[in-house]
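All protein chains of the complex are present and in place, except for one that has been dropped.
Our next item is chain A:
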Amino acid sequence: MYFFFQKVLMKLRKPRITATIWSSGKIICTGATSEEEAKFGARRLARSLQKLGFQVIFTDFKVVNVLAVCNMPFEIRLPEFTKNNRPHASYEPELHPAVCYRIKSLRATLQIFSTGSITVTGPNVKAVATAVEQIYPFVFESRKEIL
């Protein structure tokens, strides 16, 4: 017997966001491209719910997770990068093609692919930007040199 979680998915077009609305009244808003847009989307959502007849109050808005993608203009030798960056870097080619690099101080995680593409997740936009700045020198020194 499984407990079916009571939640509703609601998608707005402008701004383009998807909101998960829980029966307790908590709302998780995802898909926005900036922190302000997320807040506007959440506010618009609250107003839509008001118009639908629910008693809503917009409180405790907080950005909890930011996902960013960037591209390095060079390819990266992953085994060499892992060797130079233990213990923060973890590379298991049998499980996942990217190196997982964690920065504890920023609470950010970076996934570094051999093509130079990097995916960063962190608690806010500033932490994510700092994480990319911090990783650049390490990634640069393990880049693919022309033979």
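Throughout what follows, a residue touches a chain if its C-beta (ideal position, glycine included) is under 8 Å from a C-beta of that chain, and two chains touch if they have at least 3 such contacts; residues count from 1.
Just so it is clear, contacts and distances are computed from a predicted model.
This figure omits one chain of the complex; the name its UniProt record holds, of "SPT17 protein", "rRNA-processing protein EBP2", "Alpha-1,3-glucosyltransferase" or "Transcription factor IIIB 50 kDa subunit", is "Transcription factor IIIB 50 kDa subunit". Which of A:Ile27, A:Leu78 or A:Leu106 touches the hidden chain is settled by the complete complex: it is A:Leu78. Counting over the whole complex, chain A has residues 10, 14-16, 33, 37, 39-44, 47-48, 51-52, 71, 73-75, 77-79, 82-83, 86-87, 90-95, 97-98, 113-116, 143-144, 146-147 touching the chain that is not drawn.
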